[in-house]
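Just one protein chain is left out here, and the rest sit where they should.
Labels run A, B and C following the written order; every chain starts at residue 1.
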Amino acid sequence: MIALNQLSKVFSAGRPNEFVALEGVTLSIPALALTVLKGPSGSGKTTLLSILGCMARPTSGRIMIGDREITSLPEKFLTAIRRKTFGFIFQQHNLIGGITALENIMLPAYPDGEKFSALKARAYGLLDLFNMTSKAKFNVGWLSGGEVQRVAIARALINDPEILIADEPTAHLDSALSYEFMEIMKGLKEKGKTIIMASHDPIVYESGIVDFVVAMRDGKVIR
Amino acid sequence: MRKSDVFFIWVGMNLVLAGAALTHSHTTKSPVLEAIRQQALLVKELGLTDLCLSTEASYTRFPAVADLHAPFQDHPVCLEHFPSGSFISPPPALQGG
Amino acid sequence: MSRIERQRNIIDFTLSSLLRRKRKTIALILVYVLIVFTLGSVLLFTQAMKKEASLILAGAPEMVVQRMTAGRQSLFPVGYIDKIRAIKGVGAARGRLWGYYFDPRTRSNFTFLVPKVFEAKPSEIVVGRGIARSLDTSEDDLLYFRAFDGTRTALRIRGVFDHRSELVASDLILIGERDFRRLFGVPEGYSTDAVLEVKNSKELGIIAFKITQVLPDTRPIRRDLILGTYEAVFNWRGGMALVVLSGAVLAFVILAWDKATGLSAEERREIGILKAIGWDTSDVLLMKFWESAAISITSFFAGILLAYAHVFLASAPLFAAVLKGWSVLYPKFRPAPFIDFYDVAVLFFITVVPYAAATLVPSWRAATLDPDEVMR
Partner (left out) sequence: MIFDPGVLALLSGSFLVVATLLYASWYGIRILRRWDLCSGSQLQLSLERRTYLIATIMAYALGFQLLSLFLFISTADRLSSLLAGAMCAAGALNANKWGYPALILKIVNFMAAGVWLIINATDNSAYDYPLIKKKYMLLVPITALICVEAAFQTMYFLRLKPDIITSCCGALFSAASSGAVRVAVLPRKPVAASFYFCMALTLTTGLFSYTKGKGAYLFSLSSSVLFGVSILALINYISPYFYELPTHHCPFCILHGEYNFVGYPIYLALLTGGTTGLGIGAISPFSGVKSLQQTIPKFRKELILICLSSWLALFAISAWGILFSNLRMD
């Protein structure tokens, strides 16, 4: 599904503070499975995820998504691919404060200019999926940790992406909520989503629903 | 209601207010226009040449027919005859000669 | 349809993000409104004055001829008038008698003028509103003037000008010819200057030229030049006021620039999130455009409406002195509400265009924040 070939990413190249975040990563991530990138912080998991998710471009190497080469696409097209193909769940929930849960969920679909009523119906459908319909008009500042997490997942799903990317999703959750999160992921996997996660939380990578674990250290894949 | 609707209504309201100002200007203009007409008649009848804006010195009262030697007027870039003429430039007829 | 829907979606979000930063937004709008209001007042007032002057002075004599002696105006011999009449194309010509009288009590200058027809008894005068006001007199009162030879002359007020005539007749005193000559010592056979009409106004220039040929010691002043001068005077005043205020515009532009450049951590995070979840740089640019547009529209309309109220409902108390000029006998008048799209366009150019230019680059900088910033 996603194939990475000799991927490397260097920050501040040529300057004294040059930093090699990824080095020669070659990896293939299968579709319809849950893959976890495991490793200590600073091992390049997040950088890899952002390159995978078309948020950043590699310094060298190639990326194929399906049969499409995306390495040298202009930013504009990367964004379009990102919006259509990927849903993101961040370490911090990264919801936008001061607006409602519903608006937060609809945000990723705004640039597409789909009919507003249809979009709203879709967002309500997702809220319904997570039993959050009653909280739709709540300012996200008033929601509990678990509810915020579910809104963040709903937001990642609004464009019906094939691939879900989650960066340390359980870092700010207690164990009960972490288990709940993994249950939700399980449900999504069964619905046919490809899920890629970065985590160093045992609840995640030792969970039974994980299909593949990729271990990383110092910007390299070690297993 | 969506916020964008509120926005368009707000813009519309502003336009309506601007329209109201325009209408106001049209409806209240007539008495002033009447006064202007009266004054234009007076000007014609008496053969006046200037508006009565500054009266503190003779050379500021009728700038159009002032003497060439009125303060500062014979110098092309001096435009000050404080205080009334603080912004009056001499008539073009005077600037040349 | 999807293009419109996209715009509306982005407006939705822009407005909520503006509302969340209420304090910053309102502060900016207040300054913006103040700038538009100030410049708008200047523009509306000067344009109204210009229009008023041009309409009122449309009735002025087509040409005034003065006699100059040693570079100063001197009395105009009546014989000159016949010579002028003889010039081809000149319609009517007559001598005008008028003069200034400095009144020590009010420290102002009155204008004595002998009208073409004056239906009043000897020693009677008609005075302007401004004089009646500052001397606190009314009809039938006696006014005393010091004649050229030092004698005290009493004149009876037969009437006061209509209040609608203040802009031309505030300081005017109409007087009979005999009284005028007695008061100022102007000998018979002389007038102050001459006014004339021409048959074809296109020939004004030619006739003016001929007059200076026939009577080399005279100076003809054409009406179109007078009108142009008033136009220039108010343009000049308005322009000067704008130049003075350009400092304020600059300060405003710097403020707008600063506000647009100094993104708070919160705003950076917001834009980062938007870009991460699938907004393109052009979407964020569009959001920034609508942000500027919402602020500009609100401020521009508010400012111009306030300026309208200030100038035409309240007679511009804040700037009148600068724009009208200063006076002893201030004419009381309310400017006629002439508004023109031209003024609105000019105002737009000197307020909204600089604002747009100032926020252009900062908006783009904000829009090109890295999407993976939120991941770090």
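Quick note on the criterion: a residue touches a chain if its C-beta (ideal position, glycine included) is under 8 Å from a C-beta of that chain, and two chains touch if they have at least 3 such contacts.
A quick note: this is a predicted structure, and the numbers were derived from the prediction, not measured.
> In the complete assembly, which of C:V78, C:A120, C:L227 or C:A309 touches the absent chain?
Of the listed residues, the one touching the omitted chain is C:L227.
> Can you work out which residue in C:V31, C:L135, C:L318 or C:I350 touches the chain that's missing from view?
C:I350
> Could you tell which one of C:L242, C:A316 or C:V374 touches the chain left off the display?
C:L242
> On subunit A, where is the contact patch with the chain that was removed from view?
13, 57-60, 71-77
> Need a quick check: the contact residues on subunit C for the chain that isn't drawn.
These residues of subunit C touch the chain that is not shown: 42-43, 46, 54, 205, 222, 224-225, 227-228, 231-232, 235-236, 238-240, 242-243, 246, 281-282, 285, 342-343, 345-346, 348-350, 353-354, 356-357, 360-361, 363-364, 367-368.
The working rule: only the chains that are shown with their structure count from here on.
> Going by the touch rule set out above, what shape does the chain contact graph take here: line, ring, star, complete or other?
The chain contacts form an open line.
> Cα centroid separation between subunit A and subunit C, in whole Å?
Their C-alpha centroids are separated by 63 Å.
> Could you please state the distance in Å, as a whole number, between where the Cα atoms of subunit B are centred and where those of subunit C are centred?
The mean C-alpha positions of subunit B and subunit C differ by 3 Å.
> For subunit A and subunit B, what's the span in angstrom between their mean Cα positions?
66
> Hey, what residues on subunit A touch two or more of the other chains?
Residue numbers touching two or more other chains: 116.
> Can you list every residue of subunit C that touches 2 or more other chains, as numbers and ranges?
Those would be 7-9, 12, 16.
> So in the complex, which bits of subunit C are touching subunit A?
Going by the criterion above, the answer is residues 1-10, 12-13, 16-17, 19-20, 269-270, 273-283, 370-372, 374-376.
> Which bits of subunit A are touching subunit C when the two form their complex?
Going through subunit A, the ones touching subunit C are 46, 49-50, 55-56, 75-76, 79-80, 82-83, 86, 88, 90-92, 94-99, 103, 106-108, 110-116, 155-156, 159, 167.
> Give every residue of subunit B touching subunit C within the complex, in rising order.
Residue positions touching the partner: 2-4, 6-7, 10-11, 14-15, 17-18, 21-22, 24-25, 28-29, 32-36, 38-58, 60-65, 67-69, 79, 83-89, 91-93.
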